[in-house]
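Working notes, beginning with the structure itself.
Left out: one protein chain. Kept in place: all the others.
Moving on to chain A:
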Amino acid sequence: MKVTVKHWHAVAQWRWDTGASESEGNDENEDVCGICRVPYEGCCPSCKMPGDDCPLIWGECTHVFHMHCLLKWIGTPASKQQCPMDRRTWVTAERKVGNS
């Protein structure tokens, strides 16, 4: 039998590399931004399109948020520049941003 491919669709899937392995990420809350509660792979409520325009941000404390959500919080005086999860002073981790 001879098969001729007439046309085909390529399908790809992407996810942010948050450091959590697939098996670890079972818990529903693991994969959502703690601020807006939208999955990391979605976008923050101010954006329309997920992807590079609405990236994630990593803190040195290892906590991860949508960058826009975190910056909005850090921009309020009430935040005292603290991570919303552990109240440590927010320091953006250099390693991940821009190369994942």
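The rule we apply is simple: a residue touches a chain if its C-beta (ideal position, glycine included) is under 8 Å from a C-beta of that chain, and two chains touch if they have at least 3 such contacts; residues count from 1.
By definition in this document, contacts and distances are computed from a predicted model.
From the set "LALA0S09e01112g1_1", "Eukaryotic translation initiation factor 3 subunit I", "E2 ubiquitin-conjugating enzyme" or "tRNA-splicing endonuclease subunit", the protein name that UniProt assigns to the chain left out of the figure is "E2 ubiquitin-conjugating enzyme". Checked against the full complex, the one of A:I35, A:M67 or A:A93 touching the unshown chain is A:I35. Residues of chain A in contact with the chain left out of this view: 34-38, 45-46, 48, 69, 72-73, 76, 78-79, 84-85, 87.
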